[in-house]
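Below is one structure. I have some questions about it.
The complex appears here without one of its protein chains, the remainder shown in place.
Up next, subunit A:
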Amino acid sequence: MTLASPPVPLPSVAAALEAVRPGATLMVGGFGLVGAPLTLIEGLLEHPGARDLTIISNNLGEPGRGLGRLLLEGRVRKAIGSFFTSNPDVVAAYQEGRLEVELLPQGTLAEAIRAGGAGIGGFYTRTAWGTALAGGREERIIRGEPHLFYESLRADVALVRARAADELGNLVYSKTARNFNPDMATAADVVIAEVDEVVPVGALDPEEIVTPHPYVTTVVLSGKAAAR
């Protein structure tokens, strides 16, 4: 498909990211760099208000790439996610006391975001019970099995990556680049979606829409789209 020119001009990345204030909590989609909103992340580097951030994301990018760059620039205060070991810069920042880390099992992270987006305060899961990650969490026996209580997660701003949006902001995704993006698109006060194309209303099959438009605050074009 070719890029449609929407009748309403889309905001620039910089304008969209004005919603990010110092000290904000951000959800950032992606599994490693796959499905990560790389244009928005680069935009954060140019945005002085993007500092002292708490980032909720499965990983913190790769060394010097994606969220890894934001970390290297000292913009991230705390990371909440499931797998940071693949970026040695995260390990170093943590060991030097420059970064606070909250580690959650990946399924618990995903469910905490889903619940946060669904108006649910928290949930019980068997995952991590009886392990060093359980901490001092509340326990409860449900159907004979011990469960741990987790509060749901919400953010001030979510940065998500989708394949396409229509002019209302309905989103469709691409293959495994979907991952955390639809969950995060429900769980923040402001949701900014980075897409490769914007199509007219009616051009997306309603059966294919994963994120309905009321969840989406702003749509911006990816660098990939801008390059075309």
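Here is the rule we use: a residue touches a chain if its C-beta (ideal position, glycine included) is under 8 Å from a C-beta of that chain, and two chains touch if they have at least 3 such contacts; residues count from 1.
Keep this in mind: contacts and distances are computed from a predicted model.
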item: Protein name as given in UniProt for the chain not displayed, "3-oxoacid CoA-transferase/3-oxoacid CoA-transferase subunit B", "Phosphate transport system ATP-binding protein", "Molybdopterin synthase subunit MoaD" or "Membrane protein"; value: "3-oxoacid CoA-transferase/3-oxoacid CoA-transferase subunit B"
item: Residue, one of A:17, A:41 or A:110, that touches the chain absent here; value: A:110
item: Touching the absent chain when the full complex is considered, from A:11, A:32 or A:63; value: A:32
item: From A:51, A:75, A:154 or A:178, residue that would touch the chain that is not displayed; value: A:178
item: Positions on subunit A contacted by the hidden chain, ascending; value: 31-32, 34-35, 58, 82-86, 90-91, 94-95, 101, 103-111, 113-114, 125-133, 173-183, 210
